[in-house]
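Below is one structure; the comments refer to it alone.
Yeah, one chain of the complex is gone here, protein chain that is, but the others are all in their spots.
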Amino acid sequence: MNTVDLETQSLRSLNQSLHDLIGTTEKTKWTVLNPKGAHAIAAGIDSPMDITIDGSAGYFCASMNKQADVHIKGSAGPGLGENMISGTITVDGDASQNAGATAHGGLLNIKGNASARTGISMKGVDIVVHGSIGHMAAFMGQSGNLVVLGDAGEALGDSCYEARFFVRGEVKSLGADCEKKEMRPEHIEFLKDILERTGADAKPEEFTRYGSARKLYNFDVDNASAY
Amino acid sequence: MKDYDSKGIPHTTPRQSATYTLDANSDIRRAAATGIYDIRGGGAKRKVPSFDDLLFLGASISRYALEGYREKCDTNVVLGTRFAKNPIEIDIPITIAGMSFGALSGAAKEALGRGANAAGTSTTTGDGGMTPEERGHSSKLVYQVLPSRYGMNPDDLRKADAIEIVVGQGAKPGGGGMLLGQKISDRVAQMRNLPKGIDQRSSCRHPDWTGPDDLEIKVLEIRELTDWKVPIYIKIAGTRPYFDTKLAVKAGADVIVLDGMQGGTAATQDVFIEHVGLPTLSCIRPAVRALQEMDMHRKVQLIVSGGIRSGADVAKAMALGADAVAIGTAALIALGDNDPKWEAEYNKLGTTAGAYDDWHEGLDPAGITTQDPELMSRFDPVEGGRRLRNYLKVLTLEAQTLARACGKNHLHNLEPEDMVALTMEAAAMAQVPLAGTDWYPGKDKF
């Protein structure tokens, strides 16, 4: 077990120690004490590890993560797990805006609420939010899954491509080119698995699926008002 | 047509409107037929005050010239000396601007790398990620972080020699990009994680920050991701260069890339290209003034781009205070874009050599701005690289020639005072005197 106390050690030395493990395959364990909302904690990890952040993190926590399992015991600031490639990030509290922005893979598990633009431009990540999410979630979402146990704010899935959205509660409004879709057995299967993996207290059947109506994929003058 | 009609009255020449020109009328008809604005590649085509409106004052009696080819005139430049552990040293102050794989073929990207390498300078990725062709053939490669983050991944980030956060492009400050379906080939679709054949929209703002205070945190994140090793550039479009330069410095940039309105794009709305942003000539002095006020001139390097074609343009940009320039469109022309040898094919596309700008349609007869295998096969990356190297060498030799004539042993020692302006507009924008006078508009001398 490695412990880094950000009260006495610098962010730079923490991240350098984590980056020094790039290329190694042995799983390591880390604890970060006194994060106090600092930015870019555990950014750019690329080795198997369990890392616990014992408090709240600032912007871009665990950004571009590969392989690591990151656990934030408090809340997370904007851009949590930005451009994540693989691994998991679990937040006990809330996530601020742009959580999982452009993330390509892995699993982002937010136990509280997430605010605006959750999963913006998502490119393959799976995001589970146990609470509710803010407006413009998954704007231009390309692929991956956004699962919300609570409600979604305005303009869900605006201008989305092939990302899928599953919302259990209310959706305040759908964004341009986003529509309600039928739930097929494969969607129930997917939800069953991911809800179980994220410890979510919900049944797959309670969710509604949304996704791209694909009307903006190629320009048509009759859809011009959506641009 | 006869000069007189049957009654002997002289025929009057039909008069074309200066407002509803043939060009304007054809745009109206095109809009009426399609319902969508015109999308094209390239930069502003309208005439704007440019480096052509400046002249150097060669040495004579009061100043002494350097002997060409014998007395040294250095051209090297180090980029990223402010914070990065590993600044980039290039032999010539001319870099290759960001152009995406997707907009360009893999072979064209390879040729850019080969040419730049041979000339001792760097190349830049674009919206679409880093290709092995490009990394393999570019010994100094700048990796762009763009709003859409297509193809962005930490492995490539760590392979880069510098990171360029793109806030804006001279062709479209405040706008996003547009890549129409024809070019989203299997490989492009896979790299960008998009369905094949769709129109790709690129966002105008970054997904995870807005404003200088958040940009500062973004810069910190990228420094942490790359262990403070490589320089971080911030690329801005020429719109409010004085403010944006100051803010880029405050946000922590090592290098500022400033792109004027003649700078090209793979594709965006024509209305954007022609009606938004500042001519390159007018961007440089405000940016340099901002750096000087912060005591950061030459400490944070300034790369200027947008319409650089000749060694004269290079020398003039540097005399106005740039540390280096970047070329995009000119590099494509050096590779063979818009070459008259394809005139018959340009005619088939309804255009002519020199005017071809539908780079987004993927039908480039020269095989450069395309993903079509047959067209791509026309382009030889080795030959293209050689042509680009030659062109870069000529730009450098020309700039050196001018600098030596002004008595300089390094291109960096060129000054605004080495130049005069031919027009009032250029005098005002470049803040150098009108030729033969000691004043320029905007200076309290009259």
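Labels A and B are assigned to the chains in the order they are written; within every chain, residues are numbered from 1.
Methods note: contacts are C-beta pairs under 8 Å (C-beta built on N, C-alpha and C of every residue); 3 or more make two chains touch, one makes a residue touch a chain.
As a convention for this text, contacts and distances are computed from a predicted model.
Asker: Looking at UniProt, which of "Glutamine amidotransferase family protein", "Cytochrome c oxidase subunit 1, bacteroid", "Peptide ABC transporter" or "Spore germination protein KB" names the chain we cannot see?
Answerer: "Glutamine amidotransferase family protein"
Asker: Out of A:Asn15, A:Ser96 or A:Ser212, which residue would touch the omitted chain in the full complex?
Answerer: Of all options in A:Asn15, A:Ser96 or A:Ser212, contact with the hidden chain holds for A:Ser96.
Asker: Have a look at B:Lys250, B:His275, B:Lys348 or B:Lys443 and name the one touching the chain we're not showing.
Answerer: B:Lys250
Asker: Out of A:Asn65, A:Ser115, A:Asn145 or A:Thr198, which is the one that touches the chain we can't see?
Answerer: From the options A:Asn65, A:Ser115, A:Asn145 or A:Thr198, the contact with the absent chain belongs to A:Ser115.
Asker: Which residue, A:Gly77, A:Gly141 or A:Gly157, contacts the hidden chain when the whole complex is considered?
Answerer: In the full complex, the listed residue that touches the missing chain is A:Gly77.
Asker: Going by the touch rule given at the top, which residues of chain A touch the chain that is not shown?
Answerer: 36-38, 56, 58-59, 75, 77-78, 93-94, 96-97, 113, 115-116, 134-135, 153
Asker: Touching the missing chain, which residues of chain B?
Answerer: Missing-chain contacts on chain B: residues 205, 210-214, 216-217, 240, 243, 246-247, 250.
Operating definition for what follows: only the chains that are shown with their structure count from here on.
Asker: Considering the complex alone, what residue numbers of chain A touch chain B?
Answerer: Listed in rising order, the residues are 11-12, 15-16, 19, 39-40, 43-44, 46, 58-60, 63-64, 66, 78-79, 82-83, 85, 98, 101-102, 104, 117, 120-121, 123-124, 139-140, 142-143, 159, 161-162, 216-219, 221, 224.
Asker: Once bound in the complex, which stretches of chain B touch chain A?
Answerer: Per the stated touch rule, the residues are 34-36, 148-149, 152-155, 157-158, 180-181, 192-195, 197-199, 201, 203, 207-209, 214, 217-218, 220-221, 224-228.
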